[in-house]
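Chains shown are a subset, placed as in the full complex.
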Amino acid sequence: MTYRVHVRVMPRAGLLDPQGQAVEHALSALGFAETRTVHVGRAVEIEVDAKSRDEAEARARLMCDRLLANPVTEDYQVEVEAD
Amino acid sequence: MVRVAVVRFPGSNCDEDARRGAEQSGAQAYFVWHRDTSLQGADLVVLPGGFSYGDYLRSGAIARFSPIMQAVQAHAAAGGGVVGICNGFQILCEAHLLPGALMRNAGLTFVSKPVDVMVERTDTVFTWAFDRKTPVRLPVAHGEGRFVADAETLARLEGEGQVVLRYLKSSPTTEGNPNGSSNDIAGICNAAGSIVGIMPHPERVVDPRLGSADGLLFMRSLAGVRALSGAAR
Amino acid sequence: MTTADIISPALLAACAFPGERLVTPEVVREHNLNQFEYDKILGLLGRAPTLTELGVFSALWSEHCSYKHSKPILRKFPTTGPAVVQGPGENAGVLRLKDGWAVAFKIESHNHPSAVEPYQGAATGVGGILRDVFTMGARPIAMLNSLRFGSLDTARNRYLFAGVVRGVGDYGNCVGIPTLGGEVSFAEGYTGNPLVNAMCVGLLREEQLITARAHGVGNVLLVVGARTGRDGIHGASFASEELSEKSEARRPQVQVGDPFCEKLLLEASLELIHGGYIVAIQDMGAAGLTSSSAEMAARGGVGVQIDTALVPTREPGMTPYEILLSESQERMLVVAEPGRVAEVQAVCARWELGATPIGHVTDDGVFRVAHDGLTVVAIPGQRLVDDAPVYHPEAREAEAAIARRSAAPPARAAASIEGDLRALLDTPTIASKRWVYEQYDSTVQASTALGPGSDAGVAQVPGTSFGIAVTVDCNSRLVALDPYEGGKATVAEAARNIACSGAVPLGITDCLNFGNPEKPEVFFQFREACRGIADACLAFGTPVTGGNVSFYNENPNGAIDPTPTVGMVGLLESLDHRVSSFFRNMGDAIIVLGRTEGVLGGSALWAELDRFVGGAPAPVDLQAERRLQRFLVAAARERLLRSAHDCSEGGLAVALAECAIGGPYAPSGIGATVDLTPHAGALDPQHLLFGEDHGRVVITCSRMQADRVLVLAGEHGVPAVAAGTVGERHGSLVISADRSSWQWPVDELRRIFFDAIPRRLQHVATDAALEA
């Protein structure tokens, strides 16, 4: 089976996120008064061959640990798209 | 004297270079602040290079909403000259004053080096002082300079002669296209030649004492924009 | 007796912040304070410190802030001279140029943060050194960087290297400061402990100088710039210990840089200074608000009162301890007269920055911090800074080091001169650093006269016909083998690079990267290297105007190679005098300056090809170096030189090859025919070609001028020998000596030289790909 996995890598809470701040300001300047905090990170979309959804997810997590996320500054979330 | 307004966005860092370059070539160049709403009677507007708003999100994406951009839009709509250099080019695309977009360099790293480019169109506000197609060597310094547009737009740009600058492929010294731009495009203009955006920095090479004056004719074009208005329209 | 000694105990009352931990011996140890230091604190306060106070002492008495192991040694540097406007002690040193212009410059390390997070560590290092320069009222016009890594054969080192370069580049590029030079080398000793030293050079009108001294009782302290977060708490003491497993646990404290905010801060600060709105300004670097406020007060001989509850924070609930010690980036502390606070805020607002009053200058000499009115810190301000402990560690050279000096490598079976030169040009330390400097904007500000790739970078002083030349140098192998001669050699190489560009060496800043100073063999290296630097500076008339000490550069395998990096600036009287490194015209005469004894001790040949770091390095003849510098400047002034390139690693062969290979954007290499027989033909070829004697430069001039050049050299007491002729593009480099001769097609050398680093880094693009 081929699964499509969505990975979201975000700056760790507490660390400065200048990009998020800039977007926050820009949105409120554009009149989106309802926005509170904004954070900007990275979205990675991977097609993975795996036997099961669980396996796809586990492999994707491993990819995050090894490459996709910086363990020092980022947290990640993994979601496997329904097949 | 031609009045050249150089827009300063927070994060602009080639604003002074552009002002100085235009002034040395005989223009009356001055800054307008991104929060201003008037161009103070400018004949021509320069959106300089730099990292407006830190280039956060996408380069130029936030700057295009600066208050001054309304005045720039109006000026452009009235046929006034607008020149965007590097970050200024990115802003022009984001603001839809020029088609296409500038994406992350194909090599993924920031690229700072001289490149050889051909000035392909010589009747624009930024190039009319060239009397024919001319190869020049200009510095580039950008992380997001890969020009991208859909096939139709690309065909139109090529067909209508809206490619102003093109990276020279065969240059043995600078290895050609530095960022993976479609069709080796380094700069484009609107159909009238009144709005021009280019990635390289002619304003940095205007003093032979520093080693090169390949950018001088660009600056002279700015400073003599009236000559164009007279001739071209 | 100082005024601080007579502060009455009543003024020093402070209490614990609700909920904070008790100060136990365990907590004291955690703060890297020893018993002696803790007793000193008790004596100074006349009571036990609060936890917040303990944090303050820990930061200010850390090696990083107090220089407790290095101060007595640094005092021996020559720091005065006719050009010195501001010597050590301020954020940056300042030297006079001409016509009212002055140059402010400083170098600083960010080694440990870069070891943990290369990208942000390097970026924030650039940010910090930039602030040091613009807080002097100077506009930054050039950056340089000096980098050290372990071998590129391992993935971790490649990751560190690529991340650091990207971090340095992204930050400086965004702020808009051209990088005009730097150096990178790779050696085993830096595995696990890379070095990242960044240097910034700025220009100011002499009358615009401002210093970081709080004065004027009642004047207001404001924080300007970014909000304060929980990042980097205790970075200063982190920088003052060895890297270990524990450092990994400190990861959440990584500081993130915001170069965009820095650019706004730069413009706002210069406007505040030049507009006369403020009386003092200091950046919040290591130990953040603590060191900036305490040091400003101590320099001004006054007290300060701060309320940390007024400091704008990024997250709610931060304690005074955290606010005082946070190392959030892009913040400034500014002192203004009360009547001008509104104007200061208006200027900052224009640059989209906050400026928040947090306290004022007092007359009681106490460094006092409250939180919502509750006093949590009350320390005699002067003594907090001046009474920092001073240590005089034992210095003893390691037996192994002595033995290494008299050792020699095993003879190599199939040594060929041709192959050796190719191999040397392919070693990352010697090869072109184009892969690095193409990631750095080197032309922004439109003043670059010589960018990276030549011996020194040169920038025009805007609106004038003169320029400044800049370089950073250190050959740590020489320092490791002979710290004293290595220290001299470092300054000599820097001065040679400056003089090769046609400029007069003016002064230096230094970044002294060493291991743990409590180890006698490390302190020996430190003391002797400094003695060498001092002697060279004295001989050259180039004072030390400031610098930075970075100790505890160790990893589980031991200390790094001692690396006292020297950053030098020079004055180029006229831009028309500038000289670059590369051969230019066919038919030009090649002249070799200086003497070759053929010393291979500490050479790149032995280190890179024989895997042997040893032997005694060549001694440095400071007077000969001085004569050589004077000659180069005189010849450049007469516009006699077409090129000038100094011989450093890899000796004459590498220097000649680099001249022939040409600049990074030359259309091809350019051949040359060189006969070294009259220079030192009697030497064994290996020693002749790869020996690393100092004081040698390869110059070219037009054939017509050759005699004049030789005469001028003679007048300056510089040995000079006409050794050959520049050939044609795409030609060959042909070197002969005695009855042997060797030959290399220059375009092949060119390929080797420019490909060496990129081909080892084919896959590191991934890190860049993952940048948000």
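Per-chain residue numbering starts at 1, and chain names A, B and C are given in the order in which the chains are listed.
In the analysis below, a residue touches a chain if its C-beta (ideal position, glycine included) is under 8 Å from a C-beta of that chain, and two chains touch if they have at least 3 such contacts.
Bear in mind the structure is a predicted one, so any value in this text is a computation, not a measurement.
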| item | value |
| --- | --- |
| Formula for the whole complex, using the labels of the chains displayed | A x2, B x1, C x1 |
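Everything that follows uses one rule, which is that only the chains that are shown with their structure count from here on.
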| item | value |
| --- | --- |
| A-C or A-B, whichever has more C-beta pairs in contact | A-C |
| Centre distance in Å when chain A and chain B are each reduced to the mean of their C-alpha atoms | 35 |
| Touching two or more other chains - residues of chain A | 18-19, 22, 40 |
| Multi-partner residues of chain B (at least 2 other chains) | 53-54, 56 |
| Parts of chain A lying in touch with chain C, wherever the complex brings them together | 9, 11-12, 14-19, 22, 40-42, 67-68, 70-73 |
| Chain C - residues contacting chain A, complex | 116-117, 120, 226, 229-231, 251-252, 254-256, 258, 260-261, 314-315, 328-329, 766, 770, 772 |
| Residue ranges of chain B touching chain A (in the complex, touch as defined) | 53-54, 56-57, 61-62, 65 |
